[in-house]
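This report concerns only the one structure given below.
Every protein chain but one is kept in place in this view of the complex.
Moving on, here comes chain A:
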Amino acid sequence: MLQLKPMRTPFGRKLMNKDNRIWRLLKFSLGKYDSRIQQVDNGFFEKFGSLFREQAEMAQNKEQEEKQQVAKVAAEIAPKENEEDTEPQASISGSEGEDSETEKEDIKTEFIAAAFNIDELYTEILYVILHNVGCDVNIDVTQTALFSYAQDAFRIPNEKHRQLLEIAENKEDPELIINVEVIEAKELRPKDSNGMSDPFVTLYLASNTSHRYNTSVKSMTLNPVWEEHFALPINDKSIDDTLCLEVWDFDPAETVKEKLGKFFDVKGVKGMRKLVKEIAVTATTGQHDNELIGRAKIPLNTIPASGMTMWYTLDKKNKLTRQGVLKVRVSFSSGKNNQVAAQEHRHMRRIILLHELEMSQVSPYWWCGNFSPQGDQLLTQHIAQSGLSPTEVALCSYSVYAGIHQKHPLSFNLFSKLLEKLIKPLQTELVMEEDMNLLWDATRKLLPSCFSAIRKIRKKTTNEKTILKQVMEVLKILNFVIELNPTNIDLLPSHLYPWISYREDGPNCDIRGALNDAITQGASDWFNYIVENNKETESTALSKLETLTRLIQLIRSDLQKAVEYFDKLFIELVHFQYAKCLYTFYQAKIATICEPEVREICKNLKTLQYTGFSFGANTKNSDPATDPLAEGTSLFNLYLTIQRFVTLGQGICPVDYNTFHIRNFHQWFQVGVAQWLNIAVYKALQRIEKAVELDQLVPIDNTVKYSSSAVDTLTIFYQVNTFWQQLNWPDVESCYTFIAKIIDDICRCCVFYAEKMGSKIEGVGVVENVYEKKFEVTNEWCLAINNIDYVRETLQPFAQDLGMEAVLKNILDLKSPVEAERCRDTLNVVISNAIDTIQNKIVEFLETVVKKMTPSMKRLLIEGAELFEQDTNSVDRLMMYMDQNLETLHRELNDENFNRTLELIWETLSKILDEIIQANLENRRPPSFFSNLQKTLTLMLGVYKNPDDCSSCAPLKNTERILKIHGLETSDLIHEVHLELANQFDQLHESPYGEISLRCKFDEDILKIEVINARDLAVMDSNGTSDSFVRIHLLPEHKFSNIDKPKTKTHHKTIFPLYDESFSLNLTSEQRQQKNGLILFSVKDKDMMGYNNQYIGEAYVKFSDIPSTNGSLSNLPQIKKLLGRPTSLDMSTIKALEHRQGDKQAKEFLKKFKQRLVS
């Protein structure tokens, strides 16, 4: 017998990990994304710049890379730029050239002028050498060396030198003066009772003690500040003299009180001096109570030629304690006319510098003020001996250097330092107009090189540090010039600065304006240069786009450098927003260049042909020239590049940004967006195909039930999303529409994926051996289904990720709630349509699986039915087949899809069985065939089907019933007819045939029946009455063949006959226990001849309804039964009998049955 095989996999186990966090999960599994897929299109999505750059670090890497790339490009250009540099420079040096022409003239005349007195100047130098002063005279530099140096510098022949030296030697010694500034004293010893002093200083030379100089008295202080100047002539030609400084306490004696009283009567400065002198005289002649606080002595030979400022300790005879400190500045000077000296010094400095530059061959922009020891000594000595002040020296240097700078550029640092020295004195002291002119003149000469440096800020020849330093110094210079506040001075003559946009009448001294123009001009030069050097190779749109992209990248890197390096300097040093100035310039340029090109290219974009999806053949096609997508891709690249440029602008000029034309750059591209969306879909489809092709149909890991292509496909969607995010389209209305389009497209991708998955899996699972060919549900099939389901589940989150809500919110704000709602509806319909479509695809898949199982199921069912009794193996085989496949499905699919599959299987099973029944009835199979089928079905239902879940039971129940009927032996089948009629008649509420009253009971095995009467019998005779009798049959007939079929007497001409007859039938106990036993009461109309009795109607009483009692029958209640007649042959049982054409019993029964039919 058949062994019931329990199902190995229990139901209700949740196998699928239906995690809603798929989308998030995806982001983790991105790492698994097959790089071969991106090779399909050479990393199309990846190339879109910052695809996975959500992670900041990666973003940075990329930036870095890009920067390096740009730097590389820049480096490539750099050498060229140098060659070319002559070009833009030519224009500058053109003007400079003119300038230096005139300058040369100047120098010449100056030299000529100097030539008249060059001998004189040389003599002066020799004289200076002869009279070196100061302790800092470099003894290493001998007089001889100095002579020879001077001779070289002045290019004096030996003969002349000797001649002039003689003159110098005979010249009078210089009149030297020692300048003393008594600045302040500190920590003086208190001399008065109040703990204070009233100090003043007396100073004199040791060689001439009678000639004393006094400062004013500072009362009541121990830290007096004097800041008073004194000039002491040095009579002694040597410098062995000593300067003495004495600090005294002024005694407030009565005489002094008087004098102090006079203090307030004194008028004018002279009077005051007199008073002080008087007091001083009193002090020195000893006729006073003044007290010495301390004394300092400075030997003149300790003073350097360049002068010095020092704190000196005060001491007092016999006193070891410190009496305080005194700050003094001492320096030498001469009695020479200052202006003469200054002019002399300028000439000398110029000649020496020119000589040194010639000798040292120092590079341009390098010399920063360091002379050789000889040169230095000569100049220092000249300064000291001419008594030039530091300010005068700085001005001389500035003037001389600026002049030389024109021909041989010197370090900017030199100028900025000089200006730094000059700025305060020039601002605070009264300066002679002549000196100011000198300053402006020099500045005028200096500025062109400054602005030139600004313009050539991008020069790549020197390293960045040097440039930075240079720019810094230049900016310092400019700032000083600005601080000097030039007014009405033509600092920037228009013939030197053709690029300056200064349009006012009168002299131009607008440094800031010029700076702005210089920066713009520099940017413009550079821009023109890169445009010139990045000309598109072909005149194709592609080439144009690539060129534009490159240009903007270069510009962007320039801006970034500006922000990183220069902007701070400009802002700090000259309060100038360098990057902003540049950005303003560039954005206008880019807009002018790009807009028309982009609009034109967009207008001519060809629509993309991709209806066929036949990628397989040309996936290797990566040649951009023949790639139909290249144009759109490049256009997108340009879009992204401009977008980044614009973003940069928002950072650089947050305020002005809104006025920039480039702000609305996206409008230029509007027409191209549709193309990009198409390209994205096209690429996505291509990648999906590749993903399916590469899929090994194994789970990507143990925790999930889907394979690589599902993850890959999701990744592709994610890429489309990234593409969309990158597009970052600003226009709300278009955004909404594009989202609708993307969702629609993604749906298309899903369907495409499902189709590709379908054709990949098509041949899998067919097992063929010598005995049979059958289909087996494999893990691959389940994975394929799960894959599609997995992809479907992400549609909703995908739509959300596209930023649907934000866009709808924007529409709400921009338009109206009604419109936002309508847009939401549209998007939702598009999404739910997409989900429905995929759902249908999944169902299609499941149907395919079941359809593939059908032939095997059918074959095994038929075999099982044929051989059920002889061979249980065939049923076993069916069960095994089902078991195996269902187990796989249950294990691999999620509950939803598994249940869906089960339903499909039951549906199919009932269809198969119906087919088998139909086919085999025609083949006149014995009832056992059908009953075997029915047993098999019952078995299967019992094993696989949850009896509570009956959503698809109806067709199966019906099939089962039909099988049961066909499986019955004919006599049983006939009884089935009666049972059905019995049930049918029990439902009657009225009858045209009348009603019969009965009593029945079992007494042990004796069946006692009393036929009491009938009412309202149908009229059968022409006289309006009937001649009725009742015959009693026990059914099923073949079980009661030994029993009589008694009948009542005929009651004539009445439709209310009173039969009143009792019958007693002796049954065997087996007959008594007959299941489903029936008593059939047939009421007939007796024909006159007795042959052709007419049928009036019939009634059934079931054995199961008959009481078993030994009491009197008459005590039992009457049973009233409405009479019925079969109404049609359309009963499954009758039909089954009709199929049994060779069966006599069936044939006979049918013949009689037809008589019983309602005519």
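The definition used in the following text is that a contact is a pair of C-beta atoms (placed from the backbone, for glycine too) under 8 Å apart; a residue touches a chain by one contact, two chains touch by 3 or more; residues count from 1.
Keep in mind that, in the parts below, contacts and distances are computed from a predicted model.
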Worksheet item: The chain that is not shown, which UniProt protein name from "Protein inturned isoform X1", "small monomeric GTPase", "Trafficking protein particle complex subunit" or "S-adenosyl-L-methionine-dependent methyltransferase" does it carry?
Response: "small monomeric GTPase"
Practice prompt. Decide which residue listed in A:432, A:698 or A:829 touches the omitted chain of the complex.
Written response: A:829
Fill in: Residue touching the undisplayed chain, where the options are A:816, A:884, A:938 or A:1141
A:816
Discussion item. Which candidate, A:480, A:736 or A:1149, sits in contact with the chain we can't see?
Written reply: A:736
Worksheet item: Considering the whole complex, which of A:671, A:694 or A:988 touches the chain not shown?
Response: A:671
Item to complete: List the residues of chain A that touch the chain left out of this view.
Response: 607, 609, 611, 670-671, 673-674, 677-678, 733-734, 736-738, 740-741, 744, 811, 815-816, 818-819, 822-823, 825-826, 829-830, 833, 836-837, 839-840, 843, 896, 899-900, 903
